[in-house]
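Just below is one structure, and these are the notes that go with it.
Of the protein chains in this complex, all but one are displayed in their positions.
== chain A ==
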């Protein structure tokens, strides 16, 4: 039987197990929307801006490990999606974004709502396609999902001209796909694994440095076994939080610009760094010339281009970290080799000294609400079991520092691109994927206003999100940098025309709360968490002078931290 391109599109989604997509209709995708209307297997979530459709799909993907799917129209629909696509690219989120396109016979004629989506998105996708013939539709979609989810995951854009979605052909979904030019490496090279193991067990001051690849690659269990078996200290990157339980004694917390003193000092003094699914981002390394001056580096990553990109690596292992860690654990057990017990004991003694600095302490006697306190209480009252999304800024760093993630896929934030406005749409995608879970969005008054229209989407779908707004009336991270590096010239970091967030939440049909005193924090959070059936928007009026500490200033080494 012949199907239209639009019908084939929906059938393909079903073949891929997609049950939800986030999108916004428009002229170029109306054939598809008409088919979506006439079926029930794939549900569609109507966002209020295409950027949010992609972020919501990211939230879905980051919290489930499945491919997120977004659908937008041509021209402005596609360009609005670009920020979300770039965000997904930087954080390696498996995503397939479908963009409508003008009919093939007018492509290139500057037609109404035409834009070169393939061209615009080329630098920010893992791959992209323009489907010119309905006969290629099914195979292209199959390829798109395969590319998005395999190897180092990433966003794939599929551009669908309107006439292609109307044209008819026989539908046959390919069982499997073989691309002669794309074969991600899965197993690590045995010789390299052997070399790595020797280096690892000989270490006297080892540290495990684990990144988002562990979470993306579903390798938390292997990472935990590996690290515990060795008894080595471990630090997680911002993207890797939850990849190893933060409450475990071997965990030193996050490293990098706003990482803990102990994690950064341990990195600086380490003789062997075991980098796992981490890419040596500049927010981690600080000044490359001063980075890990004494260390040999073992680096495992699925993406060969991430190895030795910024830091020279001694033993590279390309492959999926889950596989590599599994092989390393087996090799360690088979060899009967043990880490150097005496050296390790001395190393831990040193680390405990650094730890005793208690670098995350803050003023608990203040009469103003300290943002750190709000996060700590949120952690306590949710039992650490919530899904937490964040926006970008000071609140993001406090969330990373004070919400101790013990499980992977619970911390959903924008690490690579640092996109303000992601928090709310991320949370929508997470809540859609986990309807029964507690989903908290930790945000700032600057970030939340970048996609605040999505409160309307939350109303439409009854999403019971808990929005934790740490409101300091400043673009806080900008203010902090201006305080440190621009002699306190607060150019445009001050927000002096803020809306009444309580009324705003109420205007969208939600519950709004304003909390101004530390003693009211617990009560507000408890009340909000108890409201299982509605969105609660908590406006915490926090100390506007609070800064994120510790901090490594740009250009400094990891041992040159500013503590409080």
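Basically, contacts are C-beta pairs under 8 Å (C-beta built on N, C-alpha and C of every residue); 3 or more make two chains touch, one makes a residue touch a chain; residues count from 1.
FYI, contacts and distances are computed from a predicted model.
Undergrad: Considering only the chain that is not displayed, what protein name does its UniProt record carry among "Heterodisulfide reductase", "Phosphate-binding protein PstS", "Acetolactate synthase small subunit" or "Methyltransferase"?
TA: From the choices "Heterodisulfide reductase", "Phosphate-binding protein PstS", "Acetolactate synthase small subunit" or "Methyltransferase", the unshown chain carries the UniProt name "Acetolactate synthase small subunit".
Undergrad: Per the definition of touch given earlier, which of A:126, A:322, A:395 or A:410 contacts the omitted chain?
TA: If we include the chain that is not displayed, A:126 is the one touching it.
Undergrad: Who touches the missing chain here, A:34, A:139, A:204 or A:303?
TA: A:303
Undergrad: Consider the whole complex, including the chain that is not shown, and state which of A:12, A:147 or A:535 touches that chain.
TA: Hidden-chain contact among the options goes to A:147.
Undergrad: For the chain that got dropped from the picture, name the residues of chain A it touches.
TA: Those residues of chain A that touch the unshown chain are 118-119, 122-123, 126-127, 130, 147, 179-182, 303-305, 307-309.
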